[in-house]
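Excluded from the complex is one protein chain; the other protein chains are retained at their positions.
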Amino acid sequence: MQRIGVFVCHCGTNIAATVDVKAVAEALGHEAGVVIAQDYQYMCSESGQELVKSAIREQKLTGVVICSCSPRMHENTFRKAAASAGLNPYLVEVANIREQCSWIHKDIATATEKAIILGKAAVAKVALNTPLTSMESPVVKRALVIGGGIAGIQTALDIAEAGFDVDIVEKNPTIGGKMAQIDKTFPTLDCAACILTPKMVEASQNERITIHSFSEVEDVKGFVGNFTVKIKKKARFVDETKCTGCGLCTEKCPMKKVPNEFNMGLDNRSAIYIPFAQAVPKVATIDPNYCMMLKTGKCGVCSKVCSAGAIDYKQQDTIIEQQYGAIVVATGFNPIKLDKYDEFAYNQCPDVVTSLELERLMNAAGPNGGTLLRPSDKTHPHTIVFVQCVGSRCDDEKGKPYCSKICCMYTAKHAMLIREKYPDTEVYVFYIDVRTPGKNFDEFYRRAVEQYNVHYIKGMVGKVTPKSDGKIDVQASDLLANEQLHINADMVVLAAAIEPDKTARPLATMLTTQMDTNDFFTEAHPKLRPVESATAGIFLSGACQGPKDIPETVAQGSAAAAKAIGLLCKNSITCNPCTAHSDELMCNGCSSCEKVCPYGAITYIDKEFRMPDRTTKIRRVASVNPAVCQGCGACTVACPSGAMDLSGFSNSQIMAEVDAICK
Amino acid sequence: MQEAMIKRAKELLADGSVDRVIGWKRGEFAYDITPAVFTTAEELDRDFVCDDFTAANVSKYLVKETQKEGKILAFLKPCDTYSFNQLVKEHRIDREKVYVIGIEGGPKLDIEKIKAKGITGILSVKNEDYTLKIETIYGTQTMPFYEAILGKCASCKSKKHVVFDELIGEDGDVLDSNRFEMVEKLENMTAQERFDFWRDQLSKCIRCNACRNVCPACTCENCVFDNPKSGIDNKAPADSFEENMFHIIRAFHVAGRCTDCGECSRVCPQHIPLHLLNRKFIKDINELYGEYQAGADTTSRAPLNTYDKNDCEPSVVHERGVE
Amino acid sequence: MQVNENFEPVIVAFCCNWCSYAGADLSGTNRLNYPTNVKIIRVPCSCRVNPMFILRAFQKGADGVIICGCHPGDCHYTSGNYFTRRRITLLYSMLDFLGIERNRTRLEWVSAAEGAKFAATMQQFTEDVKALGPNRRLEDLRCRKQ
Amino acid sequence: MNNDTLIPKIGVVTDIRQDTPDVKTFRVVAPEGGKVFEHMPGQCAMLSIPGVGEAMFSITSSPTNKEFMEFSIKKCGCLTEWLHAMEVGQQITIRGPYGNAFPVEGDLRGKDLLFIAGGIGLAPLRSVINYVRDNRANYGDVQVIYGSRSKDDLVDYQEIIDEWMADPNIEVNLTIDNAQEGWDGHVGFVPNYVKELAPSTSKTVLVCGPPIMIKFTLAGLKELGFTETQVYTTMELRMKCGVGKCGRCNIGNKYVCKDGPVFRFDQLGELPDEY
Partner (left out) sequence: MQKISKSRLYELFDAIAAKQSLYIPTDREAGAAEYRKYESGMKLTKELNTVRSAKDFFFPQTENLADFKIEGKTIEVRDIREECEDFVIFGVRACDARSFTILDKVFLCEPVDSFYKNRRDHGTVITMACTRPAETCFCKTFGIDPTVPGGDVSCFDDGESIFFLANTEKGERFVESISSFLEDGDTDRLMEVQTRAREIMDKLPLAKLSTENFGGDKLNEYFNSDKWAELSEACLGCGTCTFVCPTCQCYDIKDFNTGHGIKRFRCWDSCMYSDFTKMAHGNPRLTQLERFRQRFMHKLVYFPANNDGEFGCVGCGRCLAKCPISMNIVKVMKALEAK
């Protein structure tokens, strides 16, 4: 039999002025299961709480209803009071008779009547409450950062700085990411390598940071505080621990016709290679697609020249498994492929390049040693046309609906650098809008226009046609002058839209985090929780969440680190006990619930059931991880069989409230 | 076709490809056909039937059948393949344990429609060039074939098999069906007329649960209406509300999962057009969230298990038709 | 339609804990009056509202049911209210299909800052339901008040 | 209007005894005092809390008790949970008596009686035992063999100690499944204990307990030379009406609520194996 105590608060006159609190207590005293109903001046006060506590002890209460202000106000207060009196805190319900009754109604009779009904609903609910215990789950004091670009490096450094071990998983042979390929950075025009490479070194030298380069995340299991991750270290056929990075093998390697991805394929590298001089780790890697030894078994030059004996043609992919308390995603971006943009002749003409390719062409460590030459004939270009928004802000299937955010600024940078270095070169920029919100951004852009006389033309490039004389005809419209233009250009630079890295989608599935339709990771709250994913313990750093420039990326990297540190600082996490749970006997494993869970808290297991006739039957049933579930209840409605229910807000509890209100 | 099916079934049984065959078994009369599992060639020769009356969708039986050892051969009509696929999608059928032979679909006959013409004492029903020749104790009667076809066949949505391991006969196409006509007609009525229509229909309900138990989407271990813990269990419609409740909740639970196989209306002993409730959901889903055919594939997200940020608001209900 | 002046409808409002319930609190804090007919049930998210609850309310004597949740995009649980929107749209459409008066059901997005909107919505909804009169099409006669 | 058996009467719970961790014994009287109705040992009653459920329970008190009825109820479902949570003074609804009874005024008269019970199975037999004690002259030797999982699970332990064991006219043998501290009596399963004690085959046996215990006890009795016609038991199946009309509790053509719950084993043998 329920023994419910009802405590009606006057809240001074806040409630008592419009609600006859004595009548409320009197009426609720007659409800089934109610053994004591009292009213008091201030229930939240020390003595008010004492009233509740002593009633719990003396009357051996099994449930408590407080008729007072909003539960958002004092639910916790009363829960704590109950707990201190030995009653499970989740056996307390609050009937909101202040904000939702006394403060909005004027007529004492109707307000009292409503307060009684609200009280009855709370009594009906509390009669069905079950004691709930918050689960404690321990936190592994180690973080994983997926992606070794500037975002990942910044995050890892910050976490390590706070005293936690952190692993970086980078799919390429070196960390550094896109920033390593960039020549100068806007709006300060300082050298990217000069500010990035020290950080790369710092990361490699920090004893709390382990870099798994040329590695990929294979599998993620577990939940906040306790993820188990399988990392595949891809075979690089070079023993990382032995290789000194001397580079002799790369010089001697006879296979030198491999497109160099670091230089965007604008020059070649050898089959055994170190991506660039400042690579971290500075270790050679054999490209098995090109290595003669691996393909035909004949060669072995690198092995012969390697004095460290680091070459190992028999090396296999290895899987390492590690526990982590937090995971930071920093998978970054790529420029989109421009195959579909025939109008810009990207595939037909080598002198039509992307901005990132231009970046390499202008880089001192690039294919031309920093001299800007046309890829086709290595001549100096005199007229360069920049085309903005190639694939950005695009309505059709070819491109992306969003603004890639960084193009306006890097194009201004490129234009400015070209005009600075080669004043004889005319630079045209075709734009739809120039977007320069950012510290010193607009000033930078205006310098390009005013100081460097870059020709900014609002308009669209209609067609780029390579001509037989090696020139390129750029047909465009000037929207402001309302005229058609033809520019006889030497080079065309396309500001290709950026998109999330292709590895992000399968990773999101593994992490059970949400992505938007563009494959950018979705943050837990667009304003208030911008660096957390909706899945607890997964944080977002850099451009995987949306297009960002370097300072923003670094800021978010540090923010993500701060959030991860906040988690790692805890020894254990207290989970909200109001979570969903599935009745295995009722669940039919249809997978509806899993589809609507924003947290990936639901998995399916094949469970063996002993049937009443003593046979066994294996059935697929849903299983909710209470440490991950946040208790929204979406699954409970998706479940047709009623197997899924939510503690604290169960079907029967809510229906009891409905019944009480409608009575 | 029946001969070809029996021949193929015997071959597959003989070479051990399958252990059992699910199909239809002939009965006492021309029309009382029962879904059945066959294990031997003799049984197939004796009892197996596939004719104008084999309308029953055998997909749901495969839930139980695939929990058994061995592989089963299932003959599926185009409409049945949708149910089958949906059940595979919901992990209720183990696809590996079924060898699916797609067979040509209907239209199948509805004995109730023949009887409704006052024809009784039926001894045999023959389709002679789309005229039914019905031998009865009281003499021979005829009626046009198409006047006797099942409601679900009259608004057939597809002659295409969405899943099969092999086909006997030709595969057809997804049809441009008229299946939403009645839903539209109702939508264009006034609320009072709609209410009266449904009250009249649903008041006939005897809560025999035939609609639920035949429904391939209703494969819960324990239906909420049978589970006293659900708070909405009920056994008999003691009040008109309970008729509404049962059918609304059932339709909601199968919304986005119902393939519109039409079995609910076929088996209703009281001829309640229950499929209209499901079709209303299908029509709404198609119009509001994009065309979706449950069971057409095994991977797409069910419309109620996904969303679009630009989905319409419920006020869309207010904005259309008459109140 | 005959309007009974004395008819006081029973209205059940399901409010999500994070936005609408807070919005209701705010309308209280600001002393914004709305009819006493409205009784609020707190749910963690609007997506917790099962169609069973809505029908149950009508069965047990409610004359109107309104669901309030965070604005689309602002769900505390990211996506809950998107599911709510689909489910409730389809359910309301079905109720309409069965001839149940449209104005007996409503879904409204109310943020924690929209106390005024909450009060106004409840005011309007109560008036709409009052105009409809008692729920007769979805009532359970056994539960009718004696 | 004539009262129908399906319309229950009111009973007031006047005493609640916690017998074992999951068994409570409830004393029920009519609101105006006295028993709600008369019964014979082995008969049952339908108890209900409206809105919660209704179920059949055997009446554990003897008809010779003129003041009240008692029900020993094990917690195992929604209704029993509710009953266990009751407080003294609570009203419940009650209808009955239902079913046949042990033939205490028929075949059992003058016989030597052996009662064998396991766990909550003592409940229906207690009614007979006390009836026999109150009409001691009508019966021969009386022996009770009763076992449970542990000492704490022995139902009516206090009454067994205080009254039955103190009664020189009956022999009481107790056993528990596993040894435990504070128990110096017999340890072992009931069927084995029966075989150990090897009671005389002249006795008529009344057995009740979990199905598995009944099965092995019957086998043991047969080994000892008992025949099925000597052994009575009482059964329990899902019942709704209590009067053999709702169609639920039949085994073959016999309705447990009406033709039972007391069966002799030779009668049961004729019925299909469906319980």
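What to note about this one:
A, B, C and D label the chains in the order they appear, each numbered from 1.
The rule is short, and it goes like this: a contact is a pair of C-beta atoms (placed from the backbone, for glycine too) under 8 Å apart; a residue touches a chain by one contact, two chains touch by 3 or more.
On a predicted model such as this, the values are computed, not experimentally measured, just so you know.
The chain not shown here is in contact, across the full complex, with A, B, C, D.
Here the missing chain is touched by one residue of D:C44, D:C241 or D:L268, and it is D:C241. Remark: the omitted chain is touched by one listed residue; of A:A32, A:A364 or A:L528 this is A:A32.
Screening D:D15, D:E87, D:E105 or D:D134 against the full complex identifies D:E87 as the residue touching the chain left out. In the full complex, chain B touches the hidden chain at residues 27-29, 31-37, 56, 61, 112-113, 115-118, 120-123, 136-138, 204, 206-210, 212-214, 226, 234-238, 266-267, 269-271. Panel shows chain D; residues 1-10, 50-55, 76-80, 87, 89-93, 237-238, 240-241, 243, 245-250, 252-253, 270-272, 274-275 of it touch the chain omitted from the view. For chain A, the residues touching the absent chain in the complete assembly are 30, 32, 611-613, 659, 662-663.
Everything that follows uses one rule, which is that only the chains that are shown with their structure count from here on.
Comparing chain pairs B-C and A-B by the number of C-beta pairs in contact, the larger count belongs to B-C. The geometric centre of chain A is 44 Å away from that of chain B, both derived from CA atoms.
Centroids built from CA atoms put chain D at 66 Å from chain A. Between the Cα centres of chain C and chain D there is a gap of 53 Å. Shared interface positions of chain B, i.e. residues touching 2 or more other chains, are given as 224, 230-231, 304. Those residues of chain B whose C-beta lies close enough to touch chain A in the complex are 67, 90-92, 219-224, 227, 229-231, 253-254, 301-302, 304-306. On the chain A side of its complex with chain B, the touching residues are 585-592, 595-596, 604, 617, 619-620, 638, 640-643, 651-652, 655. Against chain A, in their complex, chain C makes its touches with residues 10, 12, 17, 21-22, 24-29, 31-34, 36, 39-45, 47-53, 56-57, 60-62, 73, 76-80, 83, 87, 119, 143.
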